[in-house]
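With one protein chain removed, the remaining protein chains of the complex are shown where they sit.
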Amino acid sequence: MNRRDELADRVAITELFHAYAFHFDRNEPELVAALFADDATVDYGPEVPPLAGRAALLAQVTTGLRNVFAATSHHISNVSIDLAGDGDRATARAYLYAWHRYRDGSPDGYLWGQYHAEVARTGDDWRFMSLQLRAAGMQDFHRSTMHPIDRRA
Amino acid sequence: MNRRDELADRVAITELFHAYAFHFDRNEPELVAALFADDATVDYGPEVPPLAGRAALLAQVTTGLRNVFAATSHHISNVSIDLAGDGDRATARAYLYAWHRYRDGSPDGYLWGQYHAEVARTGDDWRFMSLQLRAAGMQDFHRSTMHPIDRRA
Partner (left out) sequence: MNRRDELADRVAITELFHAYAFHFDRNEPELVAALFADDATVDYGPEVPPLAGRAALLAQVTTGLRNVFAATSHHISNVSIDLAGDGDRATARAYLYAWHRYRDGSPDGYLWGQYHAEVARTGDDWRFMSLQLRAAGMQDFHRSTMHPIDRRA
(Lines give C-alpha, C1' and ligand atoms only; values in the text may rest on other atoms or scores of the structure.)
Protein backbone atom coordinates (compact mmCIF):
# COMPACT_ATOMS: atom_id res chain seq x y z
CA MET A 1 0.00 0.00 0.00
CA ASN A 2 1.39 3.38 -0.86
CA ARG A 3 1.00 6.63 0.98
CA ARG A 4 -1.56 8.04 -1.43
CA ASP A 5 -3.92 5.20 -0.61
CA GLU A 6 -3.23 5.62 3.09
CA LEU A 7 -4.43 9.20 2.88
CA ALA A 8 -7.57 8.12 1.04
CA ASP A 9 -8.14 5.52 3.76
CA ARG A 10 -7.80 8.20 6.43
CA VAL A 11 -10.49 10.22 4.69
CA ALA A 12 -12.79 7.20 4.46
CA ILE A 13 -12.32 6.26 8.12
CA THR A 14 -12.90 9.85 9.21
CA GLU A 15 -16.07 9.96 7.13
CA LEU A 16 -17.24 6.81 8.94
CA PHE A 17 -17.37 8.76 12.21
CA HIS A 18 -19.07 11.67 10.47
CA ALA A 19 -21.70 9.38 8.95
CA TYR A 20 -22.37 7.86 12.36
CA ALA A 21 -23.02 11.34 13.80
CA PHE A 22 -25.07 12.53 10.85
CA HIS A 23 -27.42 9.56 10.73
CA PHE A 24 -27.75 9.38 14.51
CA ASP A 25 -28.68 13.05 14.68
CA ARG A 26 -31.26 12.62 11.90
CA ASN A 27 -32.82 9.61 13.64
CA GLU A 28 -31.84 7.14 10.93
CA PRO A 29 -30.90 4.09 12.99
CA GLU A 30 -30.75 1.73 10.02
CA LEU A 31 -28.17 4.00 8.35
CA VAL A 32 -26.20 4.10 11.59
CA ALA A 33 -26.24 0.31 11.77
CA ALA A 34 -25.14 0.00 8.15
CA LEU A 35 -21.79 1.52 9.14
CA PHE A 36 -20.99 -1.51 11.29
CA ALA A 37 -19.85 -5.01 10.37
CA ASP A 38 -22.40 -7.78 10.91
CA ASP A 39 -20.52 -9.03 13.94
CA ALA A 40 -19.39 -5.66 15.29
CA THR A 41 -19.40 -5.03 19.03
CA VAL A 42 -20.48 -1.73 20.51
CA ASP A 43 -19.97 -0.67 24.09
CA TYR A 44 -21.93 2.37 25.30
CA GLY A 45 -21.67 0.90 28.81
CA PRO A 46 -21.27 0.16 31.60
CA GLU A 47 -24.96 0.93 32.10
CA VAL A 48 -25.80 -0.53 28.70
CA PRO A 49 -24.70 -4.17 28.23
CA PRO A 50 -22.22 -4.61 25.37
CA LEU A 51 -24.04 -4.95 22.06
CA ALA A 52 -22.96 -7.97 19.99
CA GLY A 53 -23.70 -7.62 16.32
CA ARG A 54 -25.30 -5.09 14.05
CA ALA A 55 -28.83 -6.23 14.84
CA ALA A 56 -28.36 -5.63 18.57
CA LEU A 57 -26.96 -2.17 17.82
CA LEU A 58 -29.89 -1.38 15.56
CA ALA A 59 -32.38 -2.33 18.27
CA GLN A 60 -30.60 -0.23 20.90
CA VAL A 61 -30.22 2.86 18.74
CA THR A 62 -33.76 2.63 17.40
CA THR A 63 -35.18 2.52 20.92
CA GLY A 64 -33.01 5.36 22.20
CA LEU A 65 -33.75 7.63 19.29
CA ARG A 66 -37.47 6.94 19.54
CA ASN A 67 -37.94 7.07 23.31
CA VAL A 68 -35.22 9.19 24.85
CA PHE A 69 -33.96 11.89 22.48
CA ALA A 70 -35.94 14.75 20.98
CA ALA A 71 -32.79 16.07 19.28
CA THR A 72 -29.05 15.43 19.36
CA SER A 73 -25.89 16.86 17.81
CA HIS A 74 -22.67 14.84 17.76
CA HIS A 75 -19.61 16.97 17.10
CA ILE A 76 -16.67 14.76 16.08
CA SER A 77 -13.11 16.06 16.29
CA ASN A 78 -9.54 15.02 17.11
CA VAL A 79 -9.78 12.03 14.76
CA SER A 80 -6.58 9.97 15.10
CA ILE A 81 -6.03 6.91 12.95
CA ASP A 82 -3.45 4.13 13.21
CA LEU A 83 -3.30 2.14 10.00
CA ALA A 84 -2.19 -1.42 10.56
CA GLY A 85 0.32 -3.24 8.43
CA ASP A 86 -1.88 -4.93 5.88
CA GLY A 87 -3.90 -1.85 5.07
CA ASP A 88 -7.28 -3.43 5.73
CA ARG A 89 -7.53 -2.77 9.44
CA ALA A 90 -7.05 0.30 11.58
CA THR A 91 -7.62 1.56 15.06
CA ALA A 92 -9.13 4.99 15.33
CA ARG A 93 -10.22 7.32 18.04
CA ALA A 94 -12.21 10.51 17.90
CA TYR A 95 -13.35 13.10 20.38
CA LEU A 96 -17.04 13.67 20.82
CA TYR A 97 -18.83 16.74 22.09
CA ALA A 98 -22.50 15.81 22.15
CA TRP A 99 -25.60 17.82 22.95
CA HIS A 100 -28.85 16.02 23.75
CA ARG A 101 -32.39 17.32 24.13
CA TYR A 102 -34.70 14.87 25.90
CA ARG A 103 -38.26 13.95 25.10
CA ASP A 104 -39.25 14.04 28.76
CA GLY A 105 -38.22 17.67 29.18
CA SER A 106 -35.15 16.97 31.33
CA PRO A 107 -32.44 19.65 31.09
CA ASP A 108 -30.26 19.31 28.00
CA GLY A 109 -27.49 16.74 28.46
CA TYR A 110 -23.85 17.29 27.52
CA LEU A 111 -21.10 14.76 26.99
CA TRP A 112 -17.39 15.41 26.49
CA GLY A 113 -15.99 12.08 25.42
CA GLN A 114 -14.07 9.86 23.10
CA TYR A 115 -14.86 7.05 20.68
CA HIS A 116 -12.32 4.25 20.50
CA ALA A 117 -12.82 2.04 17.47
CA GLU A 118 -11.46 -0.74 15.35
CA VAL A 119 -12.35 -0.46 11.69
CA ALA A 120 -11.91 -2.81 8.75
CA ARG A 121 -12.14 -2.58 5.01
CA THR A 122 -14.88 -4.72 3.49
CA GLY A 123 -14.85 -4.51 -0.26
CA ASP A 124 -14.70 -0.81 -1.07
CA ASP A 125 -15.99 0.35 2.30
CA TRP A 126 -14.63 0.80 5.77
CA ARG A 127 -16.87 -0.34 8.63
CA PHE A 128 -16.74 -0.33 12.39
CA MET A 129 -15.68 -3.67 13.91
CA SER A 130 -15.86 -2.34 17.45
CA LEU A 131 -16.76 0.95 19.05
CA GLN A 132 -16.47 2.01 22.67
CA LEU A 133 -17.67 5.30 24.08
CA ARG A 134 -15.70 6.86 26.96
CA ALA A 135 -16.47 10.01 28.92
CA ALA A 136 -14.11 12.74 30.12
CA GLY A 137 -17.09 14.44 31.67
CA MET A 138 -20.82 14.96 31.46
CA GLN A 139 -23.51 17.36 32.59
CA ASP A 140 -27.20 16.50 32.96
CA PHE A 141 -26.52 13.41 30.88
CA HIS A 142 -28.89 10.44 30.94
CA ARG A 143 -26.21 8.11 32.31
CA SER A 144 -24.70 8.30 35.76
CA THR A 145 -21.67 6.15 34.95
CA MET A 146 -19.65 5.94 31.75
CA HIS A 147 -16.45 4.22 30.75
CA PRO A 148 -13.63 6.59 31.75
CA ILE A 149 -10.95 7.98 29.47
CA ASP A 150 -8.44 6.53 31.93
CA ARG A 151 -7.11 9.82 33.17
CA ARG A 152 -4.34 9.34 35.72
CA ALA A 153 -5.54 10.16 39.22
CA MET B 1 -8.38 14.14 -12.02
CA ASN B 2 -6.36 11.77 -9.94
CA ARG B 3 -6.73 10.90 -6.33
CA ARG B 4 -3.80 13.04 -5.19
CA ASP B 5 -5.55 16.13 -6.48
CA GLU B 6 -8.81 15.02 -4.91
CA LEU B 7 -7.12 14.97 -1.53
CA ALA B 8 -5.68 18.45 -2.11
CA ASP B 9 -9.16 19.63 -3.07
CA ARG B 10 -10.57 18.18 0.16
CA VAL B 11 -8.01 20.19 2.11
CA ALA B 12 -8.85 23.36 0.20
CA ILE B 13 -12.60 22.93 0.68
CA THR B 14 -12.15 22.19 4.37
CA GLU B 15 -10.01 25.32 4.71
CA LEU B 16 -12.84 27.31 3.13
CA PHE B 17 -15.06 26.51 6.11
CA HIS B 18 -12.21 27.29 8.51
CA ALA B 19 -11.55 30.63 6.84
CA TYR B 20 -15.24 31.51 7.10
CA ALA B 21 -15.15 30.85 10.85
CA PHE B 22 -11.85 32.62 11.41
CA HIS B 23 -12.76 35.82 9.62
CA PHE B 24 -16.29 35.88 11.04
CA ASP B 25 -14.92 35.52 14.57
CA ARG B 26 -12.40 38.31 13.98
CA ASN B 27 -15.10 40.63 12.60
CA GLU B 28 -13.64 40.75 9.11
CA PRO B 29 -16.80 40.72 6.98
CA GLU B 30 -15.02 41.61 3.75
CA LEU B 31 -12.74 38.57 4.18
CA VAL B 32 -15.80 36.40 4.86
CA ALA B 33 -17.47 37.70 1.70
CA ALA B 34 -14.33 37.06 -0.36
CA LEU B 35 -14.84 33.33 0.20
CA PHE B 36 -18.06 33.40 -1.82
CA ALA B 37 -18.68 33.58 -5.55
CA ASP B 38 -20.11 36.86 -6.85
CA ASP B 39 -23.50 35.25 -7.38
CA ALA B 40 -23.47 32.96 -4.34
CA THR B 41 -26.65 32.44 -2.34
CA VAL B 42 -26.62 32.25 1.43
CA ASP B 43 -29.52 31.13 3.58
CA TYR B 44 -29.29 31.84 7.32
CA GLY B 45 -33.13 31.84 7.31
CA PRO B 46 -36.01 31.47 7.67
CA GLU B 47 -35.92 34.64 9.78
CA VAL B 48 -33.33 36.18 7.47
CA PRO B 49 -34.41 36.39 3.81
CA PRO B 50 -32.10 34.45 1.46
CA LEU B 51 -29.11 36.54 0.48
CA ALA B 52 -28.48 36.70 -3.28
CA GLY B 53 -24.93 37.59 -4.16
CA ARG B 54 -21.74 38.43 -2.35
CA ALA B 55 -22.71 42.07 -1.84
CA ALA B 56 -25.91 41.10 -0.01
CA LEU B 57 -23.95 38.70 2.19
CA LEU B 58 -21.38 41.37 2.98
CA ALA B 59 -24.10 43.81 4.05
CA GLN B 60 -25.78 41.23 6.28
CA VAL B 61 -22.60 40.02 7.94
CA THR B 62 -21.24 43.53 8.42
CA THR B 63 -24.42 44.62 10.19
CA GLY B 64 -24.63 41.54 12.39
CA LEU B 65 -21.00 41.71 13.44
CA ARG B 66 -21.27 45.40 14.22
CA ASN B 67 -24.65 45.52 15.96
CA VAL B 68 -25.37 42.12 17.45
CA PHE B 69 -22.22 40.24 18.41
CA ALA B 70 -19.58 41.27 20.93
CA ALA B 71 -17.69 38.01 20.33
CA THR B 72 -18.25 34.70 18.56
CA SER B 73 -16.46 31.38 18.13
CA HIS B 74 -17.41 29.04 15.29
CA HIS B 75 -16.14 25.49 15.82
CA ILE B 76 -16.28 23.55 12.55
CA SER B 77 -16.17 19.76 12.54
CA ASN B 78 -17.56 16.68 10.75
CA VAL B 79 -16.56 18.10 7.36
CA SER B 80 -17.88 15.74 4.66
CA ILE B 81 -17.15 16.41 1.01
CA ASP B 82 -18.65 14.89 -2.14
CA LEU B 83 -16.50 15.67 -5.14
CA ALA B 84 -18.51 15.78 -8.35
CA GLY B 85 -17.43 14.20 -11.60
CA ASP B 86 -15.63 17.02 -13.29
CA GLY B 87 -13.53 17.97 -10.30
CA ASP B 88 -14.56 21.61 -10.26
CA ARG B 89 -17.70 21.31 -8.15
CA ALA B 90 -18.46 19.68 -4.85
CA THR B 91 -21.11 19.51 -2.20
CA ALA B 92 -19.90 19.77 1.35
CA ARG B 93 -21.41 19.81 4.78
CA ALA B 94 -19.89 20.63 8.12
CA TYR B 95 -21.07 20.64 11.69
CA LEU B 96 -21.01 23.88 13.60
CA TYR B 97 -20.86 24.45 17.31
CA ALA B 98 -21.05 28.20 17.80
CA TRP B 99 -20.80 30.38 20.86
CA HIS B 100 -22.04 33.97 20.73
CA ARG B 101 -21.68 36.83 23.17
CA TYR B 102 -24.12 39.66 22.56
CA ARG B 103 -23.53 43.38 22.65
CA ASP B 104 -26.80 44.00 24.48
CA GLY B 105 -25.81 41.80 27.42
CA SER B 106 -28.24 38.96 26.64
CA PRO B 107 -27.13 35.55 27.91
CA ASP B 108 -24.55 33.85 25.69
CA GLY B 109 -26.16 32.06 22.74
CA TYR B 110 -25.30 28.54 21.62
CA LEU B 111 -25.98 26.83 18.32
CA TRP B 112 -25.50 23.19 17.43
CA GLY B 113 -25.95 23.05 13.69
CA GLN B 114 -24.80 22.18 10.23
CA TYR B 115 -23.65 24.04 7.15
CA HIS B 116 -24.75 22.60 3.80
CA ALA B 117 -22.81 24.06 0.90
CA GLU B 118 -22.06 23.87 -2.78
CA VAL B 119 -18.54 24.90 -3.67
CA ALA B 120 -16.81 25.52 -6.99
CA ARG B 121 -13.27 25.96 -8.18
CA THR B 122 -12.58 29.36 -9.69
CA GLY B 123 -9.07 29.56 -11.00
CA ASP B 124 -6.87 28.28 -8.19
CA ASP B 125 -9.41 28.83 -5.44
CA TRP B 126 -12.49 27.11 -4.14
CA ARG B 127 -15.41 29.36 -3.24
CA PHE B 128 -18.87 28.92 -1.80
CA MET B 129 -21.64 28.93 -4.43
CA SER B 130 -24.34 28.35 -1.84
CA LEU B 131 -24.45 27.97 1.91
CA GLN B 132 -27.37 27.06 4.14
CA LEU B 133 -27.28 26.98 7.93
CA ARG B 134 -29.42 24.38 9.74
CA ALA B 135 -29.92 23.89 13.45
CA ALA B 136 -30.09 20.68 15.46
CA GLY B 137 -30.65 22.79 18.54
CA MET B 138 -30.02 26.13 20.14
CA GLN B 139 -29.95 27.78 23.54
CA ASP B 140 -30.41 31.51 24.18
CA PHE B 141 -29.75 32.05 20.51
CA HIS B 142 -30.85 35.26 18.78
CA ARG B 143 -33.18 33.42 16.43
CA SER B 144 -36.36 31.65 17.42
CA THR B 145 -36.66 29.57 14.23
CA MET B 146 -33.93 28.01 12.13
CA HIS B 147 -33.88 25.65 9.19
CA PRO B 148 -34.04 22.14 10.68
CA ILE B 149 -31.57 19.33 10.07
CA ASP B 150 -34.56 17.26 8.95
CA ARG B 151 -34.47 14.82 11.82
CA ARG B 152 -37.16 12.17 11.48
CA ALA B 153 -39.96 12.75 13.96
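Residue numbering begins at 1 within each chain, and the chains themselves are lettered A and B in the order written.
By definition in this document, a residue touches a chain if its C-beta (ideal position, glycine included) is under 8 Å from a C-beta of that chain, and two chains touch if they have at least 3 such contacts.
Fair warning: this is a prediction, and the values are worked out from it, not measured in the lab.
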Which of B:77, B:114 or B:130 contacts the chain that the document leaves out: B:77
Residue among A:18, A:75 or A:100 that touches the chain left out of view: A:75
Option touching the unshown chain, where A:44, A:97 or A:128 are the choices: A:97
Where the missing chain touches chain B, by residue: 4, 7-8, 11, 15, 17-19, 21-22, 25-28, 71-77, 97, 99, 101, 108
Interface with the unshown chain - residue positions in chain A: 3-4, 7, 10, 75, 77-80, 93, 95, 97, 112-113, 136-137, 139, 149-153
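To be clear about the criterion, only the chains that are shown with their structure count from here on.
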Rounded Å distance between chain A and chain B, as computed from the means of their C-alpha atoms: 26
